[in-house]
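All protein chains of the complex are present and in place, except for one that has been dropped.
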Amino acid sequence: MRSQTNRVILALPLLVVMTIFMPEVASSQTARVLVPEGSFHSVLPEIPGEPVPVDSFYMDETAVTNEEFVKFLKENPEWRRSEIPPIFTNDGYLREWRSDLDPGYEKLGENRPVTRVSWYAANAYCSDQGGRLPTLNQWEYSAQLMEFESKTEMRTFSSELINWYSGIDVNNLAEVGSTQIENTEGVKDQFGLVMEWVEDFKPIIADELSLDCGTVGRMNTLGSVYSYAASIRYITRMSFNAKITTGMVGFRCAYDEPAPTSQYENGNTL
Amino acid sequence: MKSAISKITLLVGMIFFGMSSLLTAQTQEYTLDGMTFGMPEAEVYTEDYDGPPVVGEYVTQLPNLAPLDYEGNKHHEVRIDIIVQEIEVAEGVRYQAWTFGGTVPGPVLHVKEGDKITFVMKNRSDEEVTITDPAKGGSPFMNQVANNPYQKNSAAIMPMPHSMDFHAGTVAKDDKWRTIGPGETIKFDWVANYAGTYIYHCGTPSVLMHTAMGQHGVVVVSPKDGYDTGYEVDREYVIVQSEYYLTPGAGDLYTYDFEAASSNNPSHVVFNGHQTILHDQPLKANAGERVRFHVSNNGPSGTSSFHVIGGIFDRVWLEGHPSNEMRGMQTVLLGASGSATMDMIVPEEGKYILIDHEFVDAEKGATGTLKAGPRKK
Partner (left out) sequence: MKSVIAYTLVFLGIFSMNAFAQHRHHQHEKEALKAGEVHADHSLYHLDAEFIDHRNKVVQLSDFKGEPVIVVMFYGNCTQVCPILIQDTWRLFSSLDESVQAKTKVLAISFDTENDTPEVLKDYAKYEQLDLPEWHFITGKRTEIKMLATMLGVKYQQTSDGHFAHSNLVTVLDTEGKVAKRVEGLNQSMKEASAVITAMLKN
């Protein structure tokens, strides 16, 4: 039993990087982090027991902020609250914002993650940046690129993660980059801030998956607390539809290319 | 213009066609042994609804049970929305509960065996809903909570997907019990085919987490011909036992404790959602009266050995079904999601303690008081 759990740790190098230094203030353009190719254990493996391979890709260091989203809305009026057609969202889109282009920063903060955006809006934002939403596997793989100093630390972290999923305080979100949780490549806050949209948030297996009392157990392929926490995340995400907007779901983008030196060279080719 | 399609593609097509025919859902209503099965498919939609979260004439706050004042069967229209509330579960212990209707446990629904229920539920976990103001068009539950908000409820937000699983219903879970996201509404019919007291709970994984966070309640289905006793009871009460798994959080509030939940180590085991409510507000009776308790152990994980100190259950119907009658029981064992209906003669004036005789649970809160006045008759 013990040796098995040890193997799990090796296969899943997790480490909470408790960075002591304060997060830098988000610059006007979010940094992109190269996530190198590798593989990870999905709680929804295509082939049970096999690690899922993931090619290298770039991903935003932090989630998209209110301020960044305002910038996008300035250039893309069709995604403003008063303009967005109901085919792309439910009623709650940017509900807490004071007006179309004013989140009311004293309450929501420039550097807090934008939430209450539908999958369509998140997708459109990333498309506009020359990227896309990360795939579910890319996001999860990046999230698992963490190292822990001990099994106990990993377990504690994962338990807290489960508790966190039961009580995200959507009215008082922290700033992006402030959770002090980051992966080995420097991608920040995949845990501890908000849940995030991914391109295929409802993977095809969602249709076959029977959601019941045993689902978490069946998905707990690693037999670890981490995989328990992951299954709660997967299930929550796959229970959404593309028009849903909630106070606990934000997003970040993924890219095939590093950030352009000048953002104006960033043409949208097919 | 277009060449003929290949044989292979034709064959594959046939297979798809065959399979899709086989997968057609059964929704035709039929009766078997006098019971009704085969409800239409559930509807999931979005609606502009900001009215009372609990609607229905026969929906009450624990420990009350609405009297059934109608003959024969009735078609009920019931709404119980999912809302998030900050509640007190013991002195100084508050947390953001995921609830049906705003309290933990949720409201009590009372129907008669054979009644049909059209149930509507909106997932309002992403909006603040106040339940302590009297609401127009709500259920008796709304007024009872407004008059007696013993969990000191205040509105909160914690958007999550949720679902409803009525144990009193006999339907396909992948249809009626399906999970809906924040802002969505589900509507479905079910028939209370079996008499008894049945838990309802959220069935969205982790079901342990969702139920421990507060998403459970009971439906009391009274037998259509009553219990065969030859007497009328003087009082009826509904008592729900359940566990909380809470740990102090970063601020003033407590939060869910995964480690405790996964190791069956509750922080509180309570009756009717609050550690001291049945002492603060004892159940009332008089000496010589017959009291009927509808007791459900909603878990999520523990058992209950339900006993009343100073009393013996005269008659007990396991699960509340009139055929399951037992006599003279000191303690009734209730598994997780198990229930019983128990009649007791209140012997004399004084106090009687309702207790889970598993003392570790009793010491975590699973006790209450029945206060008996002098004999009136």
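Letters A and B name the chains as they come in the text, with residue numbers starting at 1 for each one.
By definition in this document, contacts are C-beta pairs under 8 Å (C-beta built on N, C-alpha and C of every residue); 3 or more make two chains touch, one makes a residue touch a chain.
Just so you know, these numbers come straight off a predicted model, no measurement behind them.
Trainee: Looking at A:Val35, A:Leu73 or A:Cys126, which residue reaches the missing chain?
Mentor: Touching the chain that is not displayed is residue A:Cys126.
Trainee: Mind listing the subunit A residues that contact the chain we can't see here?
Mentor: Interface residues of subunit A facing the absent chain: 46-47, 53, 78, 85-88, 119-120, 123-124, 126-127, 132-133, 199-200, 202-204, 207, 241-242, 268, 270.
Just so it is clear, only the chains that are shown with their structure count from here on.
Trainee: For subunit A and subunit B, what's the span in angstrom between their mean Cα positions?
Mentor: So the centre of subunit A lies 35 Å away from the centre of subunit B.
Trainee: Show me the residue ranges of subunit A that touch subunit B in the complex, using the header's touch definition.
Mentor: It comes out as residues 90-92, 159, 162-163, 165-168, 170-171, 210-213, 215-216, 225, 228, 231-232, 235-236, 239-241, 244-249.
Trainee: Could you please specify the touching residues of subunit B with respect to subunit A in the complex?
Mentor: 46, 48, 95-96, 98, 126, 157-161, 163, 173-174, 178-184, 203-209, 213, 247, 249, 253, 255-259, 262
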